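Here the structure is laid out as structure tokens; the discussion comes afterwards.
Yeah, one chain of the complex is gone here, protein chain that is, but the others are all in their spots.
Labels A, B, C, D, E, F, G, H, I, J and K are assigned to the chains in the order they are written; within every chain, residues are numbered from 1.
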């Protein structure tokens, strides 16, 4: 195995259901344009409140993917 | 839109079910006494263990709300 | 109540379902070998992505337990 | 001088002009309802962008004030 | 036990004697106006120096208390 | 409103005038190549000194923008 | 002196008297089961409040000890 | 000198030899696709262990480069 | 260019006008006694409030300067 | 693959040669008593100076290993 | 009151008695060579263990003092 390089991109996934759903929504969007996505790391969990109820979750993530040889 | 000021209060919501439920329980209690609640940010996720099982989740949050003009 | 001492051990629980399931899996493993487990604190939430989907969640935790008198 | 106690409240001041203006707007709102305000400490500087331009600054602050004897 | 919510308030207790005395002075002031105070966590230890000697200790604390049902 | 995903890019804006000017210069450059820029968050404020005077300000920022559907 | 390896264990010592007493109680418990204890580093100072008074101090510590050759 | 803007990209360089080699491998990959690379800052040093030996080093870096005028 | 060493000194500059003015006042004082001052990094922004208004800004900075050969 | 649990132990490896050597010395000692060691993460790099020269490097690490089923 | 500048020096005070004694010992040493010492802030509390007992406390502090006009 050669000495690979990975790139990390930072995103915020959202969901009106759960933290896990926000993670999956964000990852689902990243893999549409980036290949070799390998791992994620949650950096923050926030959310909005509307009329006294949690309206949606916002989960910040660092997402790592392997760079192909240029 | 005038230059609004927001206040941030710190709470711990609890639940014996899930992290999201602890968030909703905490927010539900705050909105009983505070108006214009706008957002939250999770600061820590802890929990208690009783007889070898997770007894409940404790989710620390900063909760932001808009201050009305005094 | 005498002046008790607690010990903290750090683990990573995993699950292909949810953050809470990863927490319960990790705690379930710790209580097999450690007594008097009392609390946990999440230190990081990560995960792996396989073929464009979240494959499993990895939840880092500090787990506290009371030490018996030696 | 007796052993005083201080309380710290967390706010977000906003302004469409500058960081200093957001600080002064936030402090100006706090002193309408709290007495003996003594110091502040900036915890974050954020802002919103609207149609490609900075629309306003949001400055998070911890604001300290002396508590009177109860 | 229902799903309780806790509130966290931030204070600075002071004393010209010791860190523990500053903690007790601050807690003693909080309990005059807040009920169900449950725990504290030290966030910073500072102090003032006057004519070459430590004049007093300033101990920042987060203080947690249980909210009653509204 | 569907479950949007946001991307965060990190930049350093510079100015020989002020912190706010460095923020506006950096945002102004980002919006030339990125659409739907929504918010920024200052991560560090640095600067260079030349012949005993502040030569320019360097303001690190995270800049968030909404991703369009792929 | 060969290239030694040290291990770090994390504990919480408690005392109803003082921070130093909580440190000594915790260290006193560790040395009952671990040899070559060398240093400690305080990671947090917390405490419980009972009926309006500080009931006891909880001092988190990392405790370092030299590992013997296996 | 006009008011330049810099962009920061986050990568992980790897090597089975040393930390410096992992840094150089990562930088070497970035400069294949990005111009005007100017500085780097190490954010974490990790590694994998295989059959009891360090198999390779993983060095996280923020890499800064000057943006050309759009 | 030989392998230079830089020293970092920590100061607090103050101003009753603005953050930038506090930075320039602090740097202006450092260069009276230190040569080869090269860069600064803001570590905190605080301030005092007097009679309900911001009385002055206190800006903590790390200031770097090149050491001459001894 | 079942839902594995990993444990993290914290050590300090030392060497009079290099950071990498201190890492390898520490890992080499851990694998004498722990099985399934998988990864490490550097938490701090320190060292001692003796008679004006670096005497040895001390590298703090978190070391992760897979727990076998109990 | 003109726009004063303060300098911050970092020290470690030690004592075989208590945290407060280590603070006072450190401050007592600083004021022998520095004038206008104004405040301190504890940055870490460590200690050494000798033959199973706490041998002495090491308290890291940032110490602030006003700079005279040059």
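One rule holds in what follows: contacts are C-beta pairs under 8 Å (C-beta built on N, C-alpha and C of every residue); 3 or more make two chains touch, one makes a residue touch a chain.
Everything quoted here is computed from the prediction, not taken from an experiment.
Considering the entire complex, the omitted chain makes contact with H, I, J, K. For the chain missing from the display, the contacting residue among K:10, K:53 or K:68 is K:10, taking the whole complex into account. For subunit J, the residues touching the absent chain in the complete assembly are 18-19, 44-49, 52-54, 57. Residues of subunit H that touch the chain left out of the display are 18-20, 23-24, 27-28, 31, 37-42, 63. Interface residues of subunit I facing the missing partner chain: 3-10, 62, 64, 67, 70.
Note that in this section only the chains that are shown with their structure count from here on.
Under the touch definition stated at the top, subunit D and subunit F share these contacting partners: I.
Mean C-alpha positions place subunit D and subunit H at a centre distance of 38 Å. Rounded to whole angstrom, the centroid-to-centroid distance between subunit F and subunit I, based on C-alpha atoms, equals 23 Å. Work out the mean CA point of subunit F and of subunit H, and you get 21 Å between them.
Multi-chain contact residues of subunit H (touching two or more other chains) are listed as 9-10.
By the definition given earlier, chain contacts exist for A-B, A-C, A-F, A-H, B-C, B-D, B-E, C-G, C-J, D-E, D-F, D-I, E-G, E-K, F-H, F-I, G-J, G-K, H-J, I-K.
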